[in-house]
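All protein chains but one are shown in place.
A, B and C label the chains in the order they appear, each numbered from 1.
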Amino acid sequence: MKPGNKRGFASDNNAGVHPKILEAVVQANQGHVVAYGDDPHTESATRKFKEIFGEDTEVFFVYNGTGANVLSIQALTDSFQAVICAETAHINEDECGAPEKFTGCKLLPISTGNGKITVDQIGLHLHALGNEHHAQPRVISLTQATELGTVYRPQETEEITRFAHQNGLFVHLDGARIANAAVSLKTGLREITRDVGIDVLSFGGTKNGIMFGEAVVFFNRALARDFKFIRKQGAQLASKMRFIAVQFEALLTDDLWRRNAQLANNMAALLEREVRSIPHLTITQPVDANAVFAAIPPRHIQPLTQEYFFYVWDEEQSIVRWMTSFDTTQEDIMGFVALLRRVLA
Amino acid sequence: MKPGNKRGFASDNNAGVHPKILEAVVQANQGHVVAYGDDPHTESATRKFKEIFGEDTEVFFVYNGTGANVLSIQALTDSFQAVICAETAHINEDECGAPEKFTGCKLLPISTGNGKITVDQIGLHLHALGNEHHAQPRVISLTQATELGTVYRPQETEEITRFAHQNGLFVHLDGARIANAAVSLKTGLREITRDVGIDVLSFGGTKNGIMFGEAVVFFNRALARDFKFIRKQGAQLASKMRFIAVQFEALLTDDLWRRNAQLANNMAALLEREVRSIPHLTITQPVDANAVFAAIPPRHIQPLTQEYFFYVWDEEQSIVRWMTSFDTTQEDIMGFVALLRRVLA
Amino acid sequence: MKPGNKRGFASDNNAGVHPKILEAVVQANQGHVVAYGDDPHTESATRKFKEIFGEDTEVFFVYNGTGANVLSIQALTDSFQAVICAETAHINEDECGAPEKFTGCKLLPISTGNGKITVDQIGLHLHALGNEHHAQPRVISLTQATELGTVYRPQETEEITRFAHQNGLFVHLDGARIANAAVSLKTGLREITRDVGIDVLSFGGTKNGIMFGEAVVFFNRALARDFKFIRKQGAQLASKMRFIAVQFEALLTDDLWRRNAQLANNMAALLEREVRSIPHLTITQPVDANAVFAAIPPRHIQPLTQEYFFYVWDEEQSIVRWMTSFDTTQEDIMGFVALLRRVLA
Partner (left out) sequence: MKPGNKRGFASDNNAGVHPKILEAVVQANQGHVVAYGDDPHTESATRKFKEIFGEDTEVFFVYNGTGANVLSIQALTDSFQAVICAETAHINEDECGAPEKFTGCKLLPISTGNGKITVDQIGLHLHALGNEHHAQPRVISLTQATELGTVYRPQETEEITRFAHQNGLFVHLDGARIANAAVSLKTGLREITRDVGIDVLSFGGTKNGIMFGEAVVFFNRALARDFKFIRKQGAQLASKMRFIAVQFEALLTDDLWRRNAQLANNMAALLEREVRSIPHLTITQPVDANAVFAAIPPRHIQPLTQEYFFYVWDEEQSIVRWMTSFDTTQEDIMGFVALLRRVLA
């Protein structure tokens, strides 16, 4: 590791690429293949997805999570419709208005304590269905694991998807950290997506050891009909597609996705365990996945970030966020804990 | 080279990654760096651009050429404005309407014989400046080298940029193959862009040996003011930015960009030389860069594509396009020429 | 008539409101009715449309022709699709890029001599159906009468609509001057729209004696499904809808639409007849409806516009356009002809 590249707890996308994935990229660099996805690597990666999610799954690789989210939603909506999501959802808070720009739709954010929305809250937005003066709810977008590090139980997801489908709505899942959720729930990937009624999934790779690339996975083929045009017009069609495809192929081989996520989750759990006893520090969210949220006195933040980089999540309440990643080590955690003990003492 | 990965002449983006560039990617995979471009690799790559194009240049990395083009144009326009370009321009023909979708602007295509537009043709579109019933021309978008493998001479570009600026228009350059143009003109990169009045450049990497990534280069800082927001909202901000940045750093080190482009251009020149004498084959465009356009009888096309993949450019006139790339070899050319001789005999 | 309000030949929308229509507006100003179209006037005007075009017609009133055109097209398209039209089409030339802004679609303009496009020309744009790199043609938009004062014969329209439907395209008709076309063809309104395969019609009122308002008429109910939302989001839903509705009711009562258009067409025919013998003046288009296009020497234009306001259509070729309207009188024509004789002598 070069100086200045010290592992911190800022984000799982501050990490680099898992060696197995990088190796796959290097291996794929042989001769010419047809551009834009009509190549054997893309075919083979697509096959992996179908093995996991079912034969009639449609998979499209794109560049990044924002691309996956906004194009998914575009595929499900017309501009006069609306998207219901948590106020803390990445699409609402962290994409600079990309969903509105790409789709023309209104977002209907729901205030939550823990990043998870409920059927009751969703229901409040359905009072004006059919009334042309109001943007018409069409999509519910969930995040799994949520931006607050919590995880929807399968029955929670299913309750929402059932309600959605009864009311003519689709459910999109922002799965930037879907692997962390599956590990947390001790399930496979299908059990918490397709099997509980999700219609379209943004399948995340970058936060789980990939260099670049996400996958849009449709569990309803009719919804995927126009997606190749949407992706191209959305500037998310990679010419040298093979280099995204082989990364996903590697991630889905020998459960690498699970091992990476397991490691990150374990490290978050370790961090939580170790800091629980530290005075002046309160864990503010259940640590379901690979994020630890903690309230600490403002004056202690700067001494900490000098040694380990991380973000303040909520300045007013002085809540910080610590993310672990596939390459976080026990030493990283124990070093950070030691510093926390010193500073907060 | 694996079977099925045979080098053909379909496109310079069917090639893989130059070994030096791949090596740089592998080297960059060390530890954590801040995501989204606030890292030393991005700083260093940006420095390279400034050395070439001038200190007051602003550089932004994006994922691909369509992204570079449409976001550049968005930075220069309001939705009620129009973009003048060649009918054959990538933005007009090959981006599935992305410019219209991202910017709301009308494209005003100009019919050309050789992919290059002229001041006289541009002038015909300026008859209604200030008239609110007509979309207002604001940007002229040129491609260099053009989609037809031709190259604007510096004085041709300058005539257009001077005319543009006199009329309150900006000039965008789609430089997907800017390196091939510089090699063709025996100049540096700055002499055919900034020095001849270009305002914003889509600097191409993928067609010249990069895995993924293009750069948007502003020569007018005021125009770059909002670009970081435009890039993020346009879903073109890479989280693990270092892996784009190091590729450009490698490409701009020791003139690798030039060597790659020189090789591709040389191979196209060789191909042209060899096929000129073949009967029933007519070269239809000057071979300025790395493309050879040829008219051949329709019945001969299929026997050729069985062995070397390439595209039919114009079915009605039976014109085919052969692209060379940084990894095309003399053997590739001579093998293809031998086949051509056999088939067209 | 107040001084300064002299009738000229600039445009049929420089005229005022037909007295019968104004009277209907005045009569409708009684008490309260529900806003936004849920009122008896709107019901009654809708009935008139159904009597003419068939019971299963869907009618929506909007504010103006641009609104009718762009929202019609929005109802038929997704953003990655394209609209084929004449280069001279109002949607292409005179709406400041509104179609691109509202729909995100690319317009594919066809160069014509007389404003009318043909199946052969349309066919040239269908070469890349299904190819995601190209905006996908979805709508053919015709204008009737055209912007050049010509009229599609029913069999011409039908040939286009048949070709369109065979290729999975819809046909929109910009009927800003549909009444003038029907009069010219000595048919009813249905025979040249629904009966020859048109899918959606922008039914013009303003150029035929109405104060404000156009109607979007769907002959395919499925296409109208979301239009009420599209209209509202497009800012084209009038709150005091009754005042648009009663104007259309009056226009469609006792064939007022026909009488107005007949008068305008007659006056154009008279003008053409009278000027044919004037030296240095060439009629450049068939006078099918209420427009006369003539080439006259540039130096004569200013003396003419001093007395009668009209527009130069093509400065390079010195072609002017003279429009007649429902209120043009024989005296207007003869006065203008006398002036023409004097000036061009």
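Note that a contact is a pair of C-beta atoms (placed from the backbone, for glycine too) under 8 Å apart; a residue touches a chain by one contact, two chains touch by 3 or more.
Remember, predicted model here, so these are calculated numbers, not experimental data.
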| item | value |
| --- | --- |
| Displayed chains contacting the withheld chain | A, B, C |
| Residue of B:S11, B:T112 or B:Q136 touching the missing chain in the full complex | B:Q136 |
| Touching residue (missing chain; options C:A15, C:L108, C:A145 or C:I160) | C:A15 |
| Which residue of C:F229, C:W257, C:F293 or C:W313 touches the chain not shown here | C:F229 |
| Chain not shown: contacting residue from B:S44, B:S79, B:N220 or B:T305 | B:S79 |
| Absent chain, residues of chain B that touch it | 36, 78-80, 104, 132-133, 135-136, 226, 228-233, 237 |
| Touching residues on chain A - with respect to the absent chain | 79-82, 93-97, 100-101, 104-107, 127, 132-136, 315 |
| Contact set of chain C toward the excluded chain (per top definition) | 1-2, 4-8, 10-11, 13-17, 19, 22, 25-26, 28-35, 40, 63-67, 70, 95-98, 101-102, 206, 211-212, 229, 232-240, 243, 309, 327 |
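Please note the rule applied: only the chains that are shown with their structure count from here on.
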| item | value |
| --- | --- |
| Distance-maximising chain from chain C - centres being C-alpha averages | A |
| Innermost chain by mean C-alpha position | B |
| Chain B-chain C separation of Cα centroids, rounded to whole Å | 42 |
| Whole-Å gap separating chain A and chain C, where each centre is the average of the chain's CA atoms | 50 |
| Per-residue overlap in chain B, given as positions that touch at least 2 other chains | 95-97, 101 |
